[in-house]
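With one protein chain removed, the remaining protein chains of the complex are shown where they sit.
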Amino acid sequence: MAALNRQTNETIRVQRCHGKIAIEEAVDSPFFNALATDPPAPLIAKFEGAVPFSKDFLTHVQKRSSDIQLRLESMDQTGISYAVVSLTSPGIQGVADASKAIEWAKKTNDHVYDAYVKAYPDRFGFFACVPMQDPKAAAAELERAVTQLGAKGVLINGFSNINSNDMDEIQYLDHPGCEPFWEMLAKLDVPLYIHPRNPPVSQQRLYWDYPNLAQASYGFGVETAGHALRIMCSGILDRYPNVQIILGHCAEALPFLIHRIDHRMVIATQGSCGPHKQNMMYYLQNNFHATCAGVRRESTLRNTIEEMGEGKVMFSVDYPYESNEDAADWFDGLQMNENSRRAIASENAKRLLKIR
Amino acid sequence: MAALNRQTNETIRVQRCHGKIAIEEAVDSPFFNALATDPPAPLIAKFEGAVPFSKDFLTHVQKRSSDIQLRLESMDQTGISYAVVSLTSPGIQGVADASKAIEWAKKTNDHVYDAYVKAYPDRFGFFACVPMQDPKAAAAELERAVTQLGAKGVLINGFSNINSNDMDEIQYLDHPGCEPFWEMLAKLDVPLYIHPRNPPVSQQRLYWDYPNLAQASYGFGVETAGHALRIMCSGILDRYPNVQIILGHCAEALPFLIHRIDHRMVIATQGSCGPHKQNMMYYLQNNFHATCAGVRRESTLRNTIEEMGEGKVMFSVDYPYESNEDAADWFDGLQMNENSRRAIASENAKRLLKIR
Amino acid sequence: MAALNRQTNETIRVQRCHGKIAIEEAVDSPFFNALATDPPAPLIAKFEGAVPFSKDFLTHVQKRSSDIQLRLESMDQTGISYAVVSLTSPGIQGVADASKAIEWAKKTNDHVYDAYVKAYPDRFGFFACVPMQDPKAAAAELERAVTQLGAKGVLINGFSNINSNDMDEIQYLDHPGCEPFWEMLAKLDVPLYIHPRNPPVSQQRLYWDYPNLAQASYGFGVETAGHALRIMCSGILDRYPNVQIILGHCAEALPFLIHRIDHRMVIATQGSCGPHKQNMMYYLQNNFHATCAGVRRESTLRNTIEEMGEGKVMFSVDYPYESNEDAADWFDGLQMNENSRRAIASENAKRLLKIR
Partner (left out) sequence: MAALNRQTNETIRVQRCHGKIAIEEAVDSPFFNALATDPPAPLIAKFEGAVPFSKDFLTHVQKRSSDIQLRLESMDQTGISYAVVSLTSPGIQGVADASKAIEWAKKTNDHVYDAYVKAYPDRFGFFACVPMQDPKAAAAELERAVTQLGAKGVLINGFSNINSNDMDEIQYLDHPGCEPFWEMLAKLDVPLYIHPRNPPVSQQRLYWDYPNLAQASYGFGVETAGHALRIMCSGILDRYPNVQIILGHCAEALPFLIHRIDHRMVIATQGSCGPHKQNMMYYLQNNFHATCAGVRRESTLRNTIEEMGEGKVMFSVDYPYESNEDAADWFDGLQMNENSRRAIASENAKRLLKIR
């Protein structure tokens, strides 16, 4: 019956929310296997070098990571009008040789600009990749990408490998040597997306017997939240208070945890959690933004909004690792007021990334 | 003015909620330093063996961990009528020599029973400690503690050290050798509280430069949530479906994370996340309980209730590491309906622990 | 692709929750038009006696209100295993002549028992109707229905007409004359469902120009919440503290409003809000239950759970005015933990109504 059917549509058939912007969207690079490290290293300890994902899934991902027409069709079908793409993880961060990292970052940025942004300026923007193995070169490449290629910011896949002979020698973004990068980031006033990568292989004891735990299901988030906490503790955000950092997966559980983290840091010995001047909650609310890439759970999203504010949370997908359809159907179907939905779907991203 | 003052009281002056039960309450042992490992090992890498907590705090904790009268007075003042006490972390889990662990666990249980439960049966119950270095002995001690001393269950401080010569040789509760323990736990039908301990020293790279991060502020939760996930993945809860496990700190962020964990495990290679038969959400909702020990944030508590159900969340303090006054003032002051408050304050614990 | 499709199912295709119980389910009576008053009175002022619902809707409702096989099929398809049915509104409350009301209530209860409960004992229970025009007779009929016919309680459609010559002469349940009814209700220890009816015609000025507002869309709730507040204010619940009252529509916005109602009553003149001994919040939490009949909005349901507790909220539909499919699809599709879902779907109703 018509009247009742209208009701059914209301709740179950998803009303497509058009004009969404997605900003954690991975692309491949034609000239090096972005998924691997250089030199090759097993991603997961005790797992013989393979990623613990099904073959079907990987085949599917591979096809979708480089097929631009497929991506555009999928975006069209799911109400995503604009995507900010970036090189998939670990990307340049896994290239231990600094000179290679510098060269490949530059080539990747040029390629992504040409293939996506220049070809489809109304549909794509991009986050640059930078060779943090040489922070001065990273700063220079960031400047070039932003000022010459119009990059919307930079995406870094966690820590960087810095020694080709020892893939466990790594460097986080709070390392003092990274100062030139932060200085440039603050100067250009563009955001940094910190994307997950696997925890260092030697540190995976907790995940040893269940390799999948080290990955996207759990270890990714721990590694990335810890990285964000290191940056907060380090004092970088006191020196560069305008720096804006984006985290995926609803900010990697920091909204849930941050109050207790501050609460326990109150009793910390001087110096045991860095020279930071504000509490962690302050940084989370003033210097961080979250996307719901990879999250399709309402109470998780709600917790994130409640701790960061409606203006700091953005839709995203993590295509091709996630499906545009799944992400959009979930988000568009949320029983959420349309003012907040619009903010999260597009307005917050437009403001932060100066889109259009 | 009287009328308006009544309003003020309503919102700001806390209405004490009486009859609360607290179940993550640590006590010291007179015959070994429960806070240390045996043999001694630095708790935090690169921190010269010291815990990264202020001296004032530690002095204060030490006094409160063994002074029973002070504890009772504090409970009286904060509306906590009953506490289930347990040996502080890492306790027996840090005693690498199995025979010592067996002996000290037995002595500790006898001591805690005598000093707390026998002396103040209306005010104290206890969780037994067990020597997981020898799971059969752990099962026997658990049986003795429950059937002869009336233990309400068992509390284990994470992984166990199992080699006096290598403090990095550790064993999690999902190790196949632990089967006798799980069998006994299921048979006795008492809950297991998994309490945090520091991540293994060799695994602390993420926290290297900010030792406090490895502790209660962040690392504790990662280690404990990961341990819980290992148990879920292992299939133990399929073999012993009546096992009930309690986690502190609002279940260590699993409520926030669990949906995505399941979502990403769907694409896992066969075997890369263990032989479990249900999804992680199922175990969280059917085999786990959370306390809000150490959490004083409403949206964190709300997220936990939303993902686990009102019947699975319990008040707790973590005295003497936390203050009874802080925890009670926060909890009692929450703008929460009194039916839910009563469930969380005491009814859920009474039902689970068969109190009274 | 298989893996991704599994994800899609997770969020969009509704996983049917089986075993639901629905308790605001209307049935017609073969021997009088339950939807009308006796003598006939216009339901909505200035609307020429007609209800402001579309003809399609009314035809559809009429068919479904009396076709038991259709009802059972619909229940089967939507996971509703058991329904507590009751005479539709205004029913006996609209029969101003007390002797007629007494006779028709008795006949209706016998009919509903025979046609539903006796014929399908595993699928149907019922709430009795009672002639509040004569409270002693109402008490007697309630006793008969509960003890002889196994009624699960009683459902009353708001105020009662008590004068055939003046349909504006009405009586609310807090009228002193109703005492025999309350006494019996407390003695039998069964719940009272207060179901909406239109506000009295002479009181509809607010809705005058938009008759639909007087109905289910708004006026129903105002009238019923006000009725519940009258009962709270009257002191009845102090005299009969075990009385349990059920309200539909997520308790008619009382969860949203109750804190402010108490807050403003603090400054009330003695006697201006009745002789009640507790505050309104107390009664709402101790003497009231809510169903989500007619509500399909998550934040409304959440607010209700937050103010009344998970143990006081129950699924319902309001079939045939609402569609089983719409209600079930919405409820079953909520991203809610399964412990809470089970409580709201069936366990709370089983406990309150002593089902099975």
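By written order: A, B and C. Residues from 1 in each chain.
In the analysis below, contacts are C-beta pairs under 8 Å (C-beta built on N, C-alpha and C of every residue); 3 or more make two chains touch, one makes a residue touch a chain.
These figures come from a predicted structure and were not determined experimentally.
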From C:Val190, C:Ala216 or C:Leu334, residue that would touch the chain that is not displayed: C:Ala216
From C:Tyr207, C:Tyr283 or C:Tyr319, residue that would touch the chain that is not displayed: C:Tyr207
Residue of C:Lys63, C:Lys118 or C:Arg260 in touch with the missing chain, whole complex considered: C:Arg260
Absent-chain interface as seen on chain C, which is shown: 47, 50, 52-55, 57, 170, 174, 199-200, 202-203, 205-207, 209-213, 215-218, 221-223, 225-227, 229-230, 233-234, 249-250, 253, 255-257, 259-261, 263-265, 267-270, 272-274, 294-297, 299-300, 302-303, 306-307
Absent chain, residues of chain A that touch it: 3, 6-7, 10, 259, 263, 266-267, 282, 285, 306-312, 335-340, 343
Where the unshown chain meets chain B, residue by residue: 1-4, 7-8, 10-12, 14, 54, 56-57, 60, 296-299, 323, 325-326, 329-330, 333, 335
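One rule holds for everything that comes next: only the chains that are shown with their structure count from here on.
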Turning angle required so that chain B lies on chain C, C-alpha fit (0 to 180°, nearest 5): 180
Classification of the chain A:chain B interface as same or different, half of numbers criterion: same
Geometric centre distance via CA averages, chain B-chain A, whole Å: 33
Where chain B touches two or more other chains, by residue: 259, 263, 267, 306-307
